[in-house]
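Here's the structure we're looking at; comments come further down.
Incomplete set of chains, arranged as in the complex.
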Amino acid sequence: MKAHTEYLTFNTKKHREYINITEEVNAVVEHSKINEGMVLVSAMHITAGVYVNDAEDGLIKDIDDWLEKLAPFNPNYRHHRTGETNGDAHLKSLLMHHEVLVPITNGKLDFGPWQQIYYAEFDGQRRKRVIIKVMGE
Amino acid sequence: MKAHTEYLTFNTKKHREYINITEEVNAVVEHSKINEGMVLVSAMHITAGVYVNDAEDGLIKDIDDWLEKLAPFNPNYRHHRTGETNGDAHLKSLLMHHEVLVPITNGKLDFGPWQQIYYAEFDGQRRKRVIIKVMGE
């Protein structure tokens, strides 16, 4: 069994941002020389997410509106008594989840026709990281 | 380390459908001859989900009602400007998630008493696939 690990760093211009990282994950899988296995893509922060869905700008805006509806910004979260203002970003992260595990077959991400990997930033404008770990043979 | 991969194909009669695939996943684990490891069960489409919960018809209807409440059909999603009408199916897929990872111990799914694996179709009546990849020894 081999394992190969790399990290991505983000510092978004906007407070919330959705970034397609499929090419970056593909590159890490290539570097790993692993043909059969899985790659874990996981946010290292509790106010960010990683998900698989469509690379379509309208849908990304729909997702952002939907997250704001289900996990809205609100000045009154108890968490804000610590001095933070990002309670909504924690809830958005829980809703979208912080990790995906993608199968690798014949050295490639074994994806359907429209699957793309996104990093979802919910509390940006600061340094954040994602871990990409490949395991297999 | 060994890896073993199979695919399931679905073409549901209804637009939304919830299909128990536990037996199919069990069969793939048997084919793999893997005793200790994990099996990834992952939808290859962005309008479907895979989840673990109860095989109880009332609950499945409750889940369907709940998804329609939190991620409703709506003609006005921005995504529909592409000609699609399935914005809600993308959001339902994100809410339920498209993958589960199940532990394998002594050659069996290491599940609690009520855990069952479901494929959740949110935009059916067309060909869809699920990948099942087993890794271990």
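We just call them A and B in the order they show up, numbering each chain from 1.
In the analysis below, a residue touches a chain if its C-beta (ideal position, glycine included) is under 8 Å from a C-beta of that chain, and two chains touch if they have at least 3 such contacts.
What you see is a predicted model, and the numbers here were worked out from it, not measured in a lab.
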Identical protein chains in the complete assembly, only 2 of which are shown: 3
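Here is the rule we go by: only the chains that are shown with their structure count from here on.
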Inter-centroid spacing, subunit B versus subunit A (mean Cα positions, whole Å): 20
Residues of subunit B defined as touching subunit A within the complex: 1, 3, 5, 40, 42-46, 70-71, 77-82, 87, 90-91, 93-95, 97-99, 101, 129, 131, 133, 135
List of subunit A residues in touch with subunit B within their complex: 1, 36-38, 51-54, 56-59, 61-63, 66, 70, 95-97, 100-103, 105, 110-112, 114-115, 135-137
